[in-house]
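And then subunit A:
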Amino acid sequence: MTQFLQSIHYGEWILHALIVLPLLGVVPVLLGDPKSARRTALVVTTLELVLSLGLWWALVPGQAGLQLVANIPWIPSWGISYRVGIDGISLVMVLLTTVLMPLSVLASWHYISTRERGFYALMLTMLTALVGVFIALDLFLFYVYFELTLIPMYFIIGIWGGTNRVYAAIKFFVYTMTGSLLMLVAIVVLVWKVQAATGQLSFAYEHLLRNAGAAGSAAPWLFAAFALAFAIKVPIFPFHTWLPDAHVEAPTAGSVLLASVMLKIGTYGFLRFAVPFFPGVALSPAVSALMVTLAVIGVIYGALVALVQPDFKKLVAYSSVSHLGLVMLGIWGGTMQSVQGALIVMISHGLSTGALFLLIGMMYERRHTRLLEAYGGIARVVPVFSLLLTVVAFSSIGLPGLNGFVGEFLVLLGSITAFPRATVIATTVVIFAAGYLLWAIQRIIYNRLDDPENERFGDLTARELAVILPLVVGIVWIGLYPAPILRRMEPATRQYLEATAVTRTGPTTALGVLRHVVEEARR
Partner candidate 1 sequence: MTFSHAVWLAVALPLAGFLVNGALALRRPRATGLVSVVGPGVLVAAFVVAAGIFLELWREPPHAPTVVSLWSWLPVGQLQVDLAFQVDQLSAVMLLIVTGVGSLIHLYSVGYMKADPGYARFFAYMNLFVAFMLVLVLGSSFPVMFIGWEGVGLCSYLLIGFWFNDKVNADAGLKAFIMNRIGDVGFLVAMFLIWRAFGSLDFTWVTGHAADTLAPGGAVVTAITLFLFLGCTGKSAQIPLYTWLPDAMAGPTPVSALIHAATMVTAGVYLVARTNVLFALAPVSSTIVAGIGALTALFAATIALRQYDIKKVLAYSTVSQLGYMFVGVGTGAYAAGMFHLATHAFFKALLFLGAGSVIHAMHEAYHATHSHEDAQDMRNMGGLRHAMPWTFGLMLVATLAIAGIPPFSGFFSKDEILSAAFARGGEAPIYYLFYAMGILAALLTAYYMARLMAMTFLGPNRTGERERTHLHEAPWIMTGPLLALGVLSTVGGALNLPHLVGGHSALERWLEPVLAPGLAVGRLSMPEGSTEYLLVGAAVAIGVIGLLLGFRATLGRGILPAREAPPDTGFALVLNRKYYIDELYEAVVVRPLLWLSRVVLWRGVDQGLVDGAAVNGAAWTSRVFGGGLRLLQTGHVGAYVVLFLVGALWILRAVIR
Partner candidate 2 sequence: MPATSLLGPSLGLSAILFSLGVAGVLLRRNAIVLFMCIELMLNAVNLSFIALAQLHGSGGQIIVLFVMTVAAAEAAVGLAIILAIFRLKQSVDLKQLNLLQG
């Protein structure tokens, strides 16, 4: 595979192709027949997926640092260039995006019945922006993509959303923009500080990373601005209230992309920018304490509030707050296990929550309600749907053997050293997670079937199975054999840990060190 890719110079054009292809796809979508828009979009997104898969092999495993870096001057007088590249972390995020996109298109097949051309054009734009966010290595470029993700989602929520869509859309937009604009100021200030120290005006990521120390006494403020932007995106309690509204109002594809990919931009931002730029601030005891506290509050709070939601979508939205809190805990846990765990939670949450939203969308298409009380007892009528819902729910709950557990476990395991109390508190989320999801699926597929409407609830069609099954495969695969993904990400994680110079994991006892040596020798 690697040789084949080399023979076509895959590494040289792939990142550009991933950006440009969806934009090219917009043209036929907009110009074509409204009915064929979805087909065009599916073709384009699938092609994008196929192209992106090669990245898995193109990335040299075990090699730290950014790879496939391409640099095209853009606004030279300001030191801005179109600079892209990936490492293990970007890789999985890009793949997550490209995998979910065709599924989202497929899930919108019947759901979107008005203004199809606009919808699919926005979806493709969204794809470009999302991929761009994860591969951008120029702060300016990153910021542009970061903001660019807002527009399609804003329209997707606002035009094809539910009854309260306009409120949700503007809330989503303004919330995110508040943080990001402050980050914009921080980016510019950082660049000028670095310029003052090095004499070079450049927005290139590596340049800034190397010289971020120049921020000096401004570092706390700069970190605060970055952190706020990403915290809103994640979202960390108490910046989360846009999320339930946006999720509930968005159409299925919107919810999927929002939850599965867009929230990860926040945590990705912490890992890529906020923490490595200002490790001294980010990992200082005070800031750590604050972030970990907020993370743990988010974990428990999200779960508890999810427990009492009458609307299934809102429930899942709050569960996202809970899961993303775990990611934050993992990032601040500062060990190989916790950070790798955080990354796995990011992926797992993408798969599980994405699948949940897709299933909710299928329910909604049949019954036009997301209220739990409208359902009940349908396991008898639709066994396949019920089975998949159960599998996905248990994945989200964190049943070992499915994907959710892997990340959760690693995060908590890795964080116990640095934050024992927070970790123990966060661990209790496994109770509440089981509570809210199982209670919900009980009210949907179990209990007495007393609404005759539900008798006519049709089981999944082939198209719907095609949407869900890939995710279920991923769920089981990551649950049982996450090793390949972990190994791909490990160099990047290691580099992150070294860059942030955290006290390394681990063995707090002499014996632990000994064991480590033994393990190393064995391999």
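Regarding selection, all candidates are chains of the complex that A comes from, given by their letters.
Just so it is clear, a contact is a pair of C-beta atoms (placed from the backbone, for glycine too) under 8 Å apart; a residue touches a chain by one contact, two chains touch by 3 or more; residues count from 1.
Note that this is a predicted model, so its numbers are computed, not measured.
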For this session: Using the touch rule from the top, find which candidate among 1 or 2 meets subunit A in this complex.
Result: 1
Exercise. In their shared complex, at which residues does subunit A touch candidate 1?
Worked result: 171, 175, 238, 240-242, 244, 301, 304-305, 307-309, 335-337, 340-341, 377, 379-380, 383-384, 387, 394, 399-401, 405-406, 409-410, 412-414, 416-417, 420, 423-424, 427-428, 430-431, 434-435, 438-439, 442, 445-449, 480-483, 486-487, 490, 494, 505-509, 511-513, 515-516, 519
